Structure formats: structure tokens, C-alpha cells
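Removed: one protein chain of the complex. Kept in place: all other protein chains.
Entry: chain A
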Amino acid sequence: MADRAFRKIDVDIYDEDVLLDSELYDPDPRSADQILSDAKQKQATVRTHLSRGDTLTALSTVLDNAPYGMNVEEAKASPRTFEMWDSDLFIDIPGIVKSLDPELQDTLMKFIYKGMAMPGSNDISASVLLTWHEKLTEVAGTGCIVRVMTDRKTV
């Protein structure tokens, strides 16, 4: 058999005009360390809000300025978003979703799809995710789903 190694050569790196993934969206202006410390701080705030039963503020805090993009995996995992969704506190999902800012609704949808992409993970139950998805789609429409699909600022 002929040598096939040449098939594995990444020819794109020789192309000066190549469009990199990182060029398709604006990176977070904060540094990676800053993002991580912000995320940890957020986690404490979220816990306080949750203990007071203020679910809307807790959810908004998680969604607002959520870490996105590459190289911030640790920060992304920091506020245990999915854990709290299953909580009994979230009885009035439609009401909460409706009071969210449209931008945060988009971010929430991103988290729902992220959850769906992690099957078998212990802290997420699919039925909970589907309930959230249904309620959110009723409020924010299919447009919200389209925005999650196009957006490269993945959470």
C-alpha cells in the first residue's frame, strides 16, 4: 500500500486566507482567570438567592454574562446550572421564563441544548430539560432555537 500519511496533513494551515473559528465571534473581553473568578463568585450569589427562594434572580445571575467560547471549560462548569433546575423551587417555569430578558432567554436555550448534549450526566434529567424547552419555546418562539443553532458563543 502506498503511503497515506499525506492525507493527514492539515493543508489549511498553509492557506493565508483560512477563516478560523475564533474569528467568527468576538472573544470575551475578560481574561480566562477573571472569567473563572467571576463564575465562582456567581455561584455563591446564586446559592444565596436560591436559599431565599428568589429563583428568578438566581437564574438571571447564572445566565447573565455566562462564560462562552474556548479555553474556559472550568468556568463554564462552575455554576452548577443544571443541578438547580431540577429543584422544586421552579414550579412556575412559564412565569419565570416570561420575566427573563430576551437575551437571557437565548442563553437559557443554549443551556438547555447543552444539557441535551450531555446525556447520562447525573445532574440532568431529560424530562426536566424537555419541560423547560417546551415552556421556553412557547415564550421565545422558534427564533430562539435558531439563534442557539447559529451562535458560536457556546456556553
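In this text, a residue touches a chain if its C-beta (ideal position, glycine included) is under 8 Å from a C-beta of that chain, and two chains touch if they have at least 3 such contacts; residues count from 1.
We take it that contacts and distances are computed from a predicted model.
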Listed names "AP-3 complex subunit delta", "Actin-related protein 2/3 complex subunit", "Geranylgeranyl transferase type-2 subunit beta" or "Trm112p-like protein", with the criterion being the UniProt name of the chain not displayed: "Actin-related protein 2/3 complex subunit"
Touch criterion as defined above, residue of A:Leu19, A:Ile91 or A:Ala117 at the omitted chain: A:Leu19
Given A:Ala77, A:Ala126 or A:Val146, the one touching the chain that is not displayed: A:Val146
For chain A, the residues touching the chain missing from this view: 17, 19, 23-26, 102, 106, 137-138, 140-144, 146-148, 150-153
